[in-house]
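Every protein chain but one is kept in place in this view of the complex.
Chain nomenclature is as follows: A and B, assigned in order of appearance, with residue numbering initiated at 1 for each chain independently.
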Amino acid sequence: MIASVFYFLSFVSIFFAVMVVVSKNPVHSVLYLILTFFSIAGHYLLLNAQFLALVHIVVYAGAIMVLFLFVIMLLNLNAATEPVKSSLMKFAGAIAGGSLMLVLIAVLSKINSIQPAHEVNTQIGLIKNLGKILFTEYNLPFEVASILFLVAMIGTVILAKKNPHTS
Amino acid sequence: MNISDWLTLRIEIALAVFILLQLIIKIFDLIRSNETWLRLNIAITFLIVLLGFTGNDSGSLFGGMFISTSFIIIEKTILAFATLLVLMQSYNWLKHHQHTPEFFMLLLTALLGMFLMLSANNILLFYLGLEMATIPVAALANFDLDKQRSSEAGMKMILSSAFSSGMLLFGISIFYGITGTLTISSWQEILRPGGLEVLALIFIMTGFGFKISLVPFHLWTADVYEGSPVSITAFLSVVSKGAVSFALARFLFNGVIMMQEFWVEILFLLSIITMTVGNLFAMRQTNIKRFLAFSTVAQAGYILLGLAGDPVNAPTSVVYFILVYMFSNLAALGVVEIVSFATQKEDLDDYKGFYNSNKKLAIVLMLALFSLAGIPPTAGFFGKLFLFTSGIHSASVVWLLFASLNLVVSLYYYMRLVRMMFSENNEKPLASIQSPLLSNIALIICSAGILFIGIFGGLYDYLHQLAK
Partner (left out) sequence: MILSIYNFTLLTDKIHSFLSAHMSEEFVLTTELVLIGLLIVTFVAVLAMVLIYTERKVAAYMQLREGPNRVGIYGTGQVVADVLKLVLKEGITPNGADKLMFNLAPYIVLSTCIMALAPIAFGNGLVLWDLNIGVLYITSITSLGVIGILIAGWSSNNKYSMLGAMRSGAQIVSYELSAGLCIISIVVLAGSMQMSEIVNSQADGWWIFKGHLPVIVAFIIFIIAATAELNRAPFDLAEAESELTAGFHTEYSGMKFAMFFLAEYINMFVLCAMAATLFLGGWMPFHIGHWTTFNNVMDYIPSPLWFLGKTFFIIFIIMWFRWTFPRLRVDQLLDLEWKYLLPISMINLLMIALMNILGWHF
């Protein structure tokens, strides 16, 4: 049961991820990306990490993707504004991608099965355990991430507030 | 955690506190004058450099997530010192910039990110450090706010770094899947050469390749270096590159040492392409910043040669080389910055007859170019020498041959610039430039470094001892 759900979710997420790249209309791409995030949230649920699944939805689908939609809608990008790529570029891209796929298939076919290196704690995704580990063992990365976001914010504000006198 | 544990973290804590304090000062607008900000930050950076010398406590914190050794602290001190020199050189530019305080916040955070990246024994912390060392610099590349080239540089940098982070993360997640742990040092017991492992390693090397701009991942480098403000070019080419090289050395020798025969092959291929392409492209450039950009691309190829050594010599030679390279490249870019600020000219042709109008600057630039080319009495020669001696450990003859050939090629274009400065005439020569005091001090330090580091032989032994 779990395995079939896993395969279904994986298929869905890969399918939508491909659609993100393939679809001509940027808004459709963003919507496919939202669906991809949903299926990834489903994977979290399978791992018994409900909290992470929901946070994933809030943060990505609910906030970040909404900002994406905003920008794309305001720029009014649509299929017509997509730059035309020369067929040579497409050819080169196809060869490069094809070789990467070949390598990946070659590598993956060599692997019989991957055993988990150690026992996985199935309760780790629950909010209590997650909170505890975040504030003890992973305290440093947690704080570092907050500084990173703060500074990214400063940088963005600077760039957004370009000199009003010159422009 | 007791006091001595906190002391292990002292540099990072000091930096973080300074960054947040500056933010608070800026929010309440307590310091208005740009010059006060500049002095304050030069003092802070100097303090960070000094902190590196106070006691070399080694230790590990947060369950082995954060480690510190004397060698790592030396690496950090070198980076902080390079940042100090960059700040001193950018005095003139920042004096009139309208966002000077933010410049320092971003720059110091990038430095903090590098420190964390170097001390990280956990791949998560490592990745956070790497991002923290990149994202602020991308904003800084865009700091000439009214120039379009600068925006282009920032955009290219953020996009290429996002892409490379993706590559890196893909490799990291495969490693995590194989080993089941995020601790880098425990990977070496589990990772053995195999299909999936090599694939992951290739992805990780690609990520690193972007960050130290190896060929074929160098395409962003010239545009970003050209478009960014000169100080940021200096920071990117010296501090960022140095930090990632150190981190690469640590990753290769701590995490995946058991796969050495594989990554030496990767290094071999990347190294010869990088050196060759970097040198060939450098010859054709007409803009001095692009010229130096390709010269730094080529230099990265030699760093890879040094990494092919054994676990003690390789990191030592890389650190030594970066130290030397820091002095040489910052001297060259320092002169470029002074010239570009005073005259807005950045073409190589403008430097014809440079010696006639600006004798001292021309001599400093000459010294820097000699050192970059690796001509004997300068430190650059010793830097290259140690990289080569380290690389002999496992590098093939072809590799060494290519490296030597490339040294000759690079000699040609460095010397061409020197000849242009000293013996060619220019119809529109550059005016005689008054350079500011702090830039002069920075240039003097750099020149002294170029001249004396090589002669002061104990340094390599000292580093070698720390690396053991």
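Here, contacts are C-beta pairs under 8 Å (C-beta built on N, C-alpha and C of every residue); 3 or more make two chains touch, one makes a residue touch a chain.
These figures come from a predicted structure and were not determined experimentally.
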Over the full complex, note down every shown chain the hidden chain is touching.
A
Per the definition of touch given earlier, which of A:Leu46, A:Ala63, A:Ile95 or A:Met153 contacts the omitted chain?
A:Ala63
Quick one: say which of A:Leu126, A:Ala145 or A:Leu159 touches the chain that got left out.
A:Leu126
Footprint left on chain A by the chain that the document does not show
25, 27-28, 31, 34, 50-51, 54-55, 57-58, 61-63, 65-67, 69-70, 73-74, 126-127
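FYI, only the chains that are shown with their structure count from here on.
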Taking the mean of the C-alpha atoms as each chain's centre, how many Å separate chain A from chain B?
30
The chain B residues in contact with chain A across the complex are 16, 19, 23, 61-63, 65-66, 98-99, 102, 105-106, 109, 112-113, 116, 122, 124-125, 128-129, 131-132, 135-136, 138-140, 142-143, 145-146, 154, 177-181, 190, 194-196, 198-199
Counting only contacts in the complex, chain A reaches chain B at residues 103-104, 106-108, 110-111, 114, 116-118, 120, 137-141, 144-145, 147-148, 150-152, 154-156, 158-159, 162-163, 166-167
